[in-house]
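Step one of this worksheet: look at the structure below.
Complex shown without one protein chain; remaining protein chains in place.
We just call them A, B and C in the order they show up, numbering each chain from 1.
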Amino acid sequence: MTFCMAAETIAGIEIPKRAAHIRTIIAELERLHSHLLWAGIGAEDIGFHSLFMEIFTLRERVMDTLEAISGNRVNYGMNCIGGVLRDIPDPAAHLPALDALAKGLGEVVIPTFTQNPTALARTRGVGRLTREQAVEWAVVGPVARASGLDIDVRKDQPYLSYAELGFESVVRPEGDVLARVVVRALEMMESVRLIREALLSLSPGPLRATQGLPEIPVGEATIRTEAPRGEAFYYVASEGGASPARVKIRTPSFVNIPAIEPMVIGQPLADLSIIQASVDPCISCTDR
Amino acid sequence: MNLIERVIAISRRRSPWICRLNAGSCNGCDIEITPLLSPRYDAEQLGIELHGTPKHADIVLISGTLTLRSRQAILDIYDQVPSPKAVVALGSCPSSGNVFAGSPLVLSESLDNVVPVDVWVPGCPPRPQAILDGIARAAQLLEDGSTKSQIQGQRQNLGGRLS
Amino acid sequence: MSAVWSYLVAIAVWPGLLFAAPLGWLELWFMRKLVARLQGRQGPPFFQPFFDVMKLLGKETVIPKGVNRGIFLALPLVSLAAVTAALAIVPLPGNPVPSLPGDIVLLLYLMEVPVLCEVLAGYVSRSIYGQVAAMREAILSLAYNLPFLVAIIAMAQVAGSFQMRALQEVPYGPVHLLAALTFLLALPARMKLNPFSIANAEHEIIADSHIEYSGPPLALFKLSHAIEVVLLTELFAVVFIPATPWPPVNLVVYLVAGILVLGGVTLLATATARLRLTQAFRFYWIWGGIASAITMAATLVR
Partner (left out) sequence: MAMLKTILGNLLRPSRTRAPADMPVVPPTYRGALGHDASRCTACGTCAFVCAPKAIHFTQDPGVSVSWHFFIGQCSFCGLCEQNCPTQAIHLRSAVPGSMNSAGGDGLRLESLIHLQPCTRCGAAHVPLPAATMDALWAAGAEEVERGYCPECRRWAASARLRNAFLPEGATPAAEGGRHDR
């Protein structure tokens, strides 16, 4: 999506409103699935198998929705330069999944993480990253927001339909693993709300601003978006050919993973796995 | 085949323990393995358990492209798995490199050239039920004694006896 | 029947290997199935524990380089032999072994052998994960043995004898209840279940101390763990559950009590996360210590 946005910026294409809404829905569904995956793995890391099972049951609802919309569970292939490839023909069909999700999050996942004494014993005060350290290590996304830094591209530099749908970022000052859990959990609730509003206000219109393979003129663009793990940054340079001359990607994991270092110093070995999981490291994303 | 051998063969099918190996994957296949443990797919109903160490495994799931650095690691880990063993390759990457083919650090060759792969599960990434199906297929091969490593072992034994 | 024969029968048949292995299979299956059902899953088929062990028996054994082959292979055997011998002196109805003075002490020593074997298995494997697991296992055994030993010793104190039969004949009172609670407190850690599954924390140290084991030795370790579960549940039943004058009824009561205890422990394990080693240690020394103190006080004021 970010790449398409960069190419559109170079070519000066403005995508239709329906396409922007669909992109927002997919981006937020992806955030839901990523955060749920993270929460499940986090629960598994503190040995909480039952919570993992509950979270993954919820996640399957998200995956079903994504598959029904895009045709694949992981590889959505929704975006093209100029808009989106696939439509959401029946937006109301996806609302029950959202209701189930909100219910599961509100009644099981959040209370368990914040009230179960054994879960609290493993997360509260663990892997602390202070606000100053967060600035120093330049962390982004939920890790930064859990350390009291209110940065979110969706709010600071609204793109797609975020300005229109209204968006509130979640910030916690504590900076420990528990704060990161809570930030992600509340972000999921916000995502559910965003998706619901976007689905209900899906305006009719074309899906694409262009037909066929668009021509991208000579030029360059940088685009920032808020990926589930934090700010993703794309630089695309075009020489007018069929493929870009240069694409530079900075993924959020690339900056978040080094920040594990100040978090783990002085912590017991047993907490290492949950601390490194708490920044949601995507090892494959750091291959640059 | 006597009774005990028969029981052991059946046990191999009914209790396949998995070791997961990421050779250089984009994580897509890996996040589709995790739902296998979740209530909907519940790998435990087929006796599948996910183990972290190759020493406990029967089936190695390999996902991702073969890279310059992962080739030796795959060989090392494969050698640590006690026989009989099977290898399941997930997705398109192990067979060809998929979109990563042609990158300087990616060996755009089939995983078959490194370790004997028994089952290929196509998809990018494969759906969890396809992975489950692939594991079940590999487990069936283990019962029949017809995984590539088992057949190779038999040949070596025969060769030893003949010479 | 001579004494030697009765011991052999007790170890090999009743209540030893031949009885305990299927019962351990049943109990392990019950635990796994219950966990699965509590998590809303289908769970393993009934034959699963059997298939797991049979499959491991049919696999190759990989011995890591630089490991003492003799110790490496002997440890699972010693572990299995010790738990079976320990089970053989538990006075289940119909046990041919005569009750000896001081057999509780023997039992407690034998029950420590599998733990020692696990610790040694971790250390001889030359795997750093195995060594961490062994260290955790050793430290945890220091923690849970406080309430565990006190529960048994309090009963012996009340009975005035270190003989199993004497323990069974103690009249029921508050000490029984307190000692039973203290025993149950130690049970999750002894069975390596949540929230004290610290020595086999698969996400922290990949596997437990038999990380380098494979094939038949691993199968023996699994078998030994199954029999240990039987031993712990049956020990609880024999010591703390009131006996009826009819031995066959007793047996049924003991088995049911064992399953119930397992169910309770499993429920706790399913509803909790894994604690850190220091937290578990503190828990056992504070709460286990308080429970032990109350139990011992009750034996004195009686």
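Operating definition for what follows: contacts are C-beta pairs under 8 Å (C-beta built on N, C-alpha and C of every residue); 3 or more make two chains touch, one makes a residue touch a chain.
Keep in mind the model is a prediction, meaning the values are calculated, not measured.
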item: Which displayed chains the unshown chain touches; value: A, B, C
item: Omitted-chain contact residue, chosen from C:22, C:40, C:64 or C:289; value: C:40
item: Which of B:46, B:74 or B:107 contacts the chain that the document leaves out; value: B:46
item: Option from A:36, A:69, A:129 or A:277 whose C-beta touches the chain left out; value: A:69
item: Hidden partner chain, residues of chain B it touches; value: 39-42, 45-46, 88-89, 92, 94-99, 101, 110-113, 117-124, 127, 129-130, 132-134, 136-137
item: Absent-chain interface as seen on chain C, which is shown; value: 36-43, 267, 270-272
item: Hidden partner interface residues of chain A, rising order; value: 50-51, 54, 57, 64, 67-72, 75, 77, 80, 85-86, 107-108, 111-112, 115-116, 212-213, 242
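Keep in mind that, in the parts below, only the chains that are shown with their structure count from here on.
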item: Most contacted chain pair (by C-beta pair count); value: B-C
item: Intercentroid distance (Cα basis), chain C paired with chain B, Å; value: 35
item: For chain A paired with chain C, centre-to-centre distance based on mean C-alpha positions, whole Å; value: 46
item: For chain A, residues contacting two or more additional chains; value: 53, 57
item: Sites on chain B at which at least two other chains make contact; value: 39
item: Residue numbers on chain C that touch chain A, as the complex places them; value: 35, 38-41, 132, 194-195, 197-198, 201, 203-204, 270-279
item: Residues of chain A touching chain C in the complex; value: 43-51, 53-54, 57, 116, 118-119, 121-122, 268-273
item: Footprint of chain C on chain B - complex, ascending; value: 5, 7-12, 14-15, 39, 42, 44-45, 47, 51-53, 55-56, 58, 80, 82-84
